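The other protein chains are all here in position, but one chain of the complex has been omitted.
Every chain is named by a letter (A, B, C, D and E) in the order it is written, and numbering of its residues begins at 1.
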Amino acid sequence: MPKLEKKDLRKAWRSWAMYHLSSMSFEKLEAHGFAHSMLPVLKKLYKDNPEEYRKALKRHSVFYNTEPQTGSLVNGVICSMEEKRANGQPIDDDMFHSIKTSIMGPLAGIGDSTLQGIFIPILLTICMGISNHGNPLGVLLYIVAYLAIILSLSYFLFMRGYTLGIHSVNSIIGENAEKLRDAFNTLGIIVIGGLAASFVKLSTVIKIPNGDEQLDLQKTFDGFFPGLLSLLAVLLCWYLISKRKLSASKVLIILVLISVVGVLLGVF
Amino acid sequence: MPKLEKKDLRKAWRSWAMYHLSSMSFEKLEAHGFAHSMLPVLKKLYKDNPEEYRKALKRHSVFYNTEPQTGSLVNGVICSMEEKRANGQPIDDDMFHSIKTSIMGPLAGIGDSTLQGIFIPILLTICMGISNHGNPLGVLLYIVAYLAIILSLSYFLFMRGYTLGIHSVNSIIGENAEKLRDAFNTLGIIVIGGLAASFVKLSTVIKIPNGDEQLDLQKTFDGFFPGLLSLLAVLLCWYLISKRKLSASKVLIILVLISVVGVLLGVF
Amino acid sequence: MPKLEKKDLRKAWRSWAMYHLSSMSFEKLEAHGFAHSMLPVLKKLYKDNPEEYRKALKRHSVFYNTEPQTGSLVNGVICSMEEKRANGQPIDDDMFHSIKTSIMGPLAGIGDSTLQGIFIPILLTICMGISNHGNPLGVLLYIVAYLAIILSLSYFLFMRGYTLGIHSVNSIIGENAEKLRDAFNTLGIIVIGGLAASFVKLSTVIKIPNGDEQLDLQKTFDGFFPGLLSLLAVLLCWYLISKRKLSASKVLIILVLISVVGVLLGVF
Amino acid sequence: MDLVLFIQALLIGIFCYLGSVSSPWLMGVTGGYYVVGRPLVAGLIVGLILGDVTTGIILGVAVQAAFIATISTGGTQNSEITYAAYGGIALGMLAHASTGVTVTLSVGIGALGLILHNFMMVINSYWNRRAEQAANDGDAKGIVWNNAIYPQIGNFILRVVPVTLAVYLGQGFVSDALKAIPKDVTTMMNVLGGLLPALGIALLMNLLIREKAHFIFFLAGFVFIAFIKNNMIALTVFAILIAYIIYLVKQKAGSTVELEDEVI
Amino acid sequence: MDLVLFIQALLIGIFCYLGSVSSPWLMGVTGGYYVVGRPLVAGLIVGLILGDVTTGIILGVAVQAAFIATISTGGTQNSEITYAAYGGIALGMLAHASTGVTVTLSVGIGALGLILHNFMMVINSYWNRRAEQAANDGDAKGIVWNNAIYPQIGNFILRVVPVTLAVYLGQGFVSDALKAIPKDVTTMMNVLGGLLPALGIALLMNLLIREKAHFIFFLAGFVFIAFIKNNMIALTVFAILIAYIIYLVKQKAGSTVELEDEVI
Partner (left out) sequence: MDLVLFIQALLIGIFCYLGSVSSPWLMGVTGGYYVVGRPLVAGLIVGLILGDVTTGIILGVAVQAAFIATISTGGTQNSEITYAAYGGIALGMLAHASTGVTVTLSVGIGALGLILHNFMMVINSYWNRRAEQAANDGDAKGIVWNNAIYPQIGNFILRVVPVTLAVYLGQGFVSDALKAIPKDVTTMMNVLGGLLPALGIALLMNLLIREKAHFIFFLAGFVFIAFIKNNMIALTVFAILIAYIIYLVKQKAGSTVELEDEVI
């Protein structure tokens, strides 16, 4: 009875953690990264059965894509399923396939928005604050904190996926998980609002003559709504992308135009 | 088949928007304003039927009162119903009457508290902030913003009322609408709390001798609860009005007395 | 028919309010305080029946413990039950016993956390703020406010317990009461978080050499998370008590060690 | 007779009429009562008429603060804000009164104005009866005249005449009175000016607060402004967030079954 | 013998007794333990007795801070706050110690005091048995004496004697010790004084936090004070708002059907 040892799992995790996107292309993305990560495990499980080994390699070489760091959970789950199969349980290719494709989407969604949309920007914002005037402490904090937190998370998820096996799928795509995702969504939107206020910077230089004095329009804005113009800029971009379906590059060009025209007209 | 054109509707809206309260009295309030607003529509619909015309004028001259600006929705609804009736649908006087009387109350409630209780005070507060030291920009902003927002709102509601007809009633007095009203209520109460803190101003000049120094009582208050006396003043007024059922004028007299006595005793 | 008068109830309340813990021991706590408080009432109710009187004294001398100030509610309830029993209703010892034991626990929980965990710390915080530099006003405010609020509360609860009798039990241990307790719990936890931020004080004196200048580590912390070290200190204590099950005295020793070692190493 | 002053007083009276709740000419209450009728706007207008915009606006802001929560529901008000605004600010400016005194003047004039306004509503009952008759007769013109035109005569007279006279004749009187006023009385007026908004706010509370727990919302709003940030926009956004959560709570509770699959 | 000092020490001992959790004379815990027994109040009282109110209050505030979250449940405490307050503040004042040193003194005395307090509770078992016998005999007087009077003898002695002696004799000792203390030790005491409230707070957390998600509330409270506004009243109002919303959520969920029509 072939049995996976801790060191096989560690190897599998390490391969995934390194090679998930190393041959990324538009059609396959993480397909071969997944197969690569399964090598140590499959070698062990099917070492006496080259045909099964070949079939296993093949079934894990199809299109696959998810957020790579939180996605290690899936690799753990698949390892446990392959082990069960190698020990005689009736798990067919379709089963592997359907599990991978049903988790990868939601996991990419929650992973990308939580890591790239919430965690990284917040960590960056803090560290940028510290490094504002060239202090390297902030950069070092970013490097250490990111590596420590995310590597442990990825490792932990892989091992948990292996332990819980197929059941852990529920915790990602079940009903309660959807409510949790909704909550993360809420969290994400609030945080983005804060990012917008922190990073988008737009102010007018318009001065309005008023008797002898001059009224500084920006100061008037700041008096009742600091960041009003920045908010308008964000809403414009959102409107162009979301309602007018413009591509990001077109919006970039529009922003360039706004800067150029705005400065020429003496608005900014 | 008589059909209302855009220009008839525009005329009806304009008449309502101008003459809603022009003959206001305690018994009739907006009764004749409503009839006035229906003139262009009824003229068109019943031009070949003077008896129906007369009856229509009569049924729209009974007591009516709602918040005039958001109330234009009702005028739109009634226009659509009159058009249907003129085209043969069996809509009797009672129907008109019951619709008008069932909407006018809730609409007055939500309209008055949202416009006069939330929207206008907030807009005023912002603009007063800008105009604090005599800067006319704030006043101009108030004029432009109020007119632009409210005139479009009133026009939009009228046209929507006409398009949706009788169904739009649900969106005002249905169950979900009640929950929405509750939410607006919550919003309103929070905002009023803020208005109280912004505008009610009461502070004591009492000084307490403490050894060689003097303790400034107001500073002590400010240290742990800025605006404490203002809050107490508001709660007193609320108590007198809501629990002791005093009229506004009586409370005004009490406030005058408090000012006079307080100053004479050296409290304020 | 023996009937309790207001003055009997007042006496009973006063005895409880004074002697609830005067003979406190580990095994009996408020047992005899409760009996003491029932004396004026039992004397009146069973003055013609020494045997019943004796039995009543006995049944109220068993272990009893709750938050004494809010707990006066129970004394009121029991007074009303004793009166009913003296007037012939079939209320046996078990009934008294089960009511007292079922309320005392929840009441102690909500009473202790609300008074000692929320009300007293907040009142103290305010008054400490005022008395910060030796101003006696804060101390006087604490004395007057605490006595006025809590004595009235205790008296009010006693009288309400008497009036509502056994029904008031529901308002303490019923389903809705549990939700209310949950809400108070939430309130309490938020407030404790604030107390932690206000009162726990820990800062490092470490300076990091950076070129010619020196980086003040505490300033860096303050820049992105004021009170970070204090928060960590609280979490450490909580972890030791809650997860490692250390006693308060052991944690105290650990705090002493941290202070000593930290200062010797030049950390604090 | 001081012609310039008279024309100024007349213009102020006319604006007081245009800003009245029942004047139709500036798109009804929209441009009238809620724009021209607000003390803030009256400050600008009176300032323009009397030639000192800055002072006008400063007084307008002060009077507006005292009337910030004044509302009109079902035809009733607790003070006639338009009389208060035009009468008070104009007299205050002419007499070089402080903001405290101007606010007190406005409150007094607002109280008197309310009597005149209610008198006009009584008169209107007469025109109402004629309008009703016109409706019964199918007489469109009759409705227009009796709803839009005739009632304005009374409204015009009851506003333009007293306000013009008060401004024209009151200046000297107020100036003299001001000189005689002891400091304590000025202090009282300032205290009263700060207390006044409490009345309007209490009336609004009475309208909106339907159960004890709602006080929590009121207190939250108060504390937000008093302790955290004195900015109504910030508070409003915060209030919308709370209101939305409350709405979700109630919506979820009210119809659990159907809403289970809904995307929110 | 210094008579003045002795009388002062005696008075302080008596107040330490009056503020004890089981002293009945000031309306039980209400006026005793929770008022006279609080270090803040002790600061004022000791200040009055020793003739320097300002210093007394300043030390009282400092000691109170270290004991801000000390609570007594089910008859057990983690420190005897009243011994700590009277013993610590009095010795600190007499030896002209800094607030940091005074707090450390208080903590030590509180730990010793707890032993004496627990000893008293053991003694009381004896009086309890007598009170129980009295109840069985229907002897009201016996209950009164064995509940209210006799147990107070031990309580009185165990507080007045040691506190009086400590204050009377300890002054010189503490002063000398203070002179010999190196700067580092003072720093340690200050650090410890700042750390101490963490213990009481952790005990409170242990009492209230029943699931991981509750940490969110704790953090919210911490962040509010640390980042937004260092004011407990503002935080409390905000906390009430959150608690009310949570209550609504649970109430709605628990009984959907019946509550649908309820007005909230």
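One rule holds in what follows: contacts are C-beta pairs under 8 Å (C-beta built on N, C-alpha and C of every residue); 3 or more make two chains touch, one makes a residue touch a chain.
Since the structure is predicted, the reported quantities are computational estimates derived from the model, not experimental observations.
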> Which of the displayed chains are touched by the chain that has been omitted?
Replying inline: A, C, D, E
> Among A:T101, A:T125 or A:S171, which residue is in contact with the omitted chain in the full complex?
Replying inline: A:T125
> From the list A:I91, A:I173, A:I192 or A:I206, which touches the chain that is not on show?
Replying inline: A:I192
> Can you name the residues of subunit C that touch the chain not displayed here?
Replying inline: 182, 224-225
>> Considering the whole complex, not just the chains shown, which residues of subunit D touch the missing one?
In response: 228-229, 231, 233-234, 237-238, 240-241, 244-245, 248-249, 252-253, 256, 259-260, 263-264
>> For review purposes, identify every residue of subunit A that touches the missing chain, sorted by number.
In response: 17-29, 31-33, 35-36, 39, 43, 50, 53-54, 57-58, 60-61, 65, 68-69, 108, 112-113, 115-118, 120-122, 124-128, 131-136, 138-140, 142-143, 146-147, 150-151, 154, 175-176, 179-180, 182-202, 225-227, 230-231, 233-234, 236-238, 240-242, 248-249, 251-252, 255-256, 258-260, 262-264, 268
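The rule we apply is simple: only the chains that are shown with their structure count from here on.
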>> Going by the touch criterion at the top, tell me which pair is linked by more C-beta contacts: A-D or C-E.
In response: C-E
> Hey, how far is the Cα centre of subunit C from the one of subunit E, in Å?
Replying inline: 12
>> Based only on mean CA positions, could you tell me how far subunit D sits from subunit E in angstrom?
In response: 55
> So which bits of subunit D are touching at least two other chains?
Replying inline: 210, 217, 219-220, 223, 227, 233, 242, 246, 250, 254
> Which subunit A residues sit where two or more other chains touch them?
Replying inline: 224-225
>> Which pairs of chains touch each other in this structure?
In response: A-B, A-C, A-D, B-C, B-D, B-E, C-E, D-E
